[in-house]
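Structure in structure tokens, see below.
All protein chains but one are shown at their positions in the complex.
Per-chain residue numbering starts at 1, and chain names A and B are given in the order in which the chains are listed.
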Amino acid sequence: MYSQGLIGADGRTTESEEFLARFQARIDAEEKIEPTDAMPEGYRRTLVRQIGQHAHSEIVGMLPEGNWITRAPSLRRKAALLAKVQDEGGHGLYLYCAAETLGVSREEMTEELLTGKAKYSSIFNYPTLSWADIGIIGWLVDGAAIMNQIPLCRCSYGPYARAMIRVCKEESFHQRQGYELCMSLAFGTPEQKAMVQDALNRWWWPSIMMFGPHDADSQHSDQSMAWKIKRFSNDELRQKFIDATVPQAEYLGLTLPDPDLKWNEEKGGYDHGPIDWSEFWRVVKGQGPMARDRIKARKKAWDEGAWVREAALAHAEKRRARKMAAE
Amino acid sequence: MVQTTPLWEVFIRPRNGLSHKHVGSIHAADEVLALQAARDVYTRRGEGNSIWVVRSADIHASDPDQAAENFEPTADKIYRHPTFYDIPEEVGHM
Partner (left out) sequence: MAVWEALVELADDHLVLGHRVSEWCGHAPMLEEDLAMPNMALDVIGTARTLYTRAGELEGKGRDEDAIAYLRNEREYRNCLLVERPNEDFAHTMLRQLYFAAFMKAFWDAALSSADDVVRGVAGKAGKEMAYHIRHAGEWVIRLGDGTEQSARRMRDAVEALSIYVDELFDSSDAAQAAEAAGVLPKRSEMRAAFDKVIGDVFSEALLELPAVPYGQRGGRSGQHGEGLGHMLAEMQSLHRAHPGAAW
């Protein structure tokens, strides 16, 4: 999902049939693959891209919500939001470390993000225009993330699965604080209620687009499923998300902005209206309203932090030299 | 060439009486900053009362290609396990 269901497995490999079959047998037996194990180059490459994209999404995801930390309308909300955004930074950190077990450095991954070579979830290219957006993001965006991340806890690659377990433990606080925030608005003054309905109207479609293209249109998904990097299809997860969310919206007395949304008795789930995939592709390709600003902000933090990182390394070198001299 | 900040593995003891357990990694220029980063990243929810950090580069791992010769020869030494020995029930728990 944070990979938008777009990262197909890159099946190109140079390994022998026999090697690939042996590897597949381990996966089929639900064995976890660990960093030093032999693995097909395609498996490694797919993971590096997916984990990297996931990590970038967490990091860029700090910005839209961070936009409201200084304006949170109560001290309780300020503390909760700060802790929440901090967690997202932590998620990025855990994930970068998981990717590093595959032989890429954080610096390299950061470079790819900042030069636009690596993608991140398009959801974070929308602006947070009101306080209600903070509630809606927690409820929908974190809610959608949880849908996807829970199966990733069983991903075949050990370090990724372990990072996801830690992430999932933290995520449930995110969705709950978001929903509770929405409650405070939906049951508050008429202005507050209008604010949260407006936010829902803006975030609903981008949220369900987070699950990526329809199964019929998403390429290479089969190989990711076979390697157990991915466990459910885009449409399966999207359906689960919608079915869980509709009653939650009803409780709040809010209207989901989809006139075609209705219960389908036969499939035991909700049908939804057509998704505007042209918008989706536009945003994925970097034409989202905030895309430039997001990367600019990350680049500024990275560039302006360079002297601090260099100073720490220089000091460490001096210490080492002093210690050697003393011995 | 970008200078890279070293990677450290973080081990945390959840409470006294338990061993330190690997929880993840962080980047830091030296061991003091590494301990602080480990504290700030991995103990935000009361996860532990003691931290170890080890430079990732200082960890030596066994070779997975030698896994068979390392770990399989132990499989048939079943006499090392208590269940290998039959003790009559009337003797009681042993």
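Going forward, contacts are C-beta pairs under 8 Å (C-beta built on N, C-alpha and C of every residue); 3 or more make two chains touch, one makes a residue touch a chain.
Just so it is clear, the structure is predicted and the values come from calculations on it, not from any experiment.
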Exercise. Quick one: which shown chains sit in contact with the chain that's not drawn?
Worked result: A, B
Exercise. Hey, which of A:A29, A:L75 or A:A216 is the one touching the hidden chain?
Worked result: A:L75
For this session: Could you tell which one of A:I27, A:L63 or A:L237 touches the chain left off the display?
Result: A:L63
Problem set entry | Touching the absent chain when the full complex is considered, from B:I12, B:A29 or B:I51 | B:A29
Exercise. Residues on subunit A that touch the omitted chain in the whole complex?
Worked result: 59, 62-63, 66, 69-79, 82-83, 85-86, 89-90, 92-93, 96, 106, 131, 181, 184, 188-189, 191-192, 297, 300-301, 304-312, 314-315, 318
Exercise. So that we can see where the missing chain sits, which residues of subunit B does it touch?
Worked result: 5, 26-29, 32-33, 36-37, 39-41, 44
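Heads up, the rule we're going with is that only the chains that are shown with their structure count from here on.
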For this session: Would you mind pulling out the distance in Å between where the CA atoms of subunit A average out and where those of subunit B do?
Result: 29
Exercise. Within the complex, which stretch of subunit A touches subunit B?
Worked result: 34, 36-38, 86, 90, 93-94, 97, 100, 105-107, 111, 162-163, 166, 170, 309-310, 312-313, 315-316, 319
Seminar exercise, completed: Note: in the complex, subunit B contacts subunit A through residues 2-5, 7, 23-30, 33, 41, 44-45, 61, 63-65
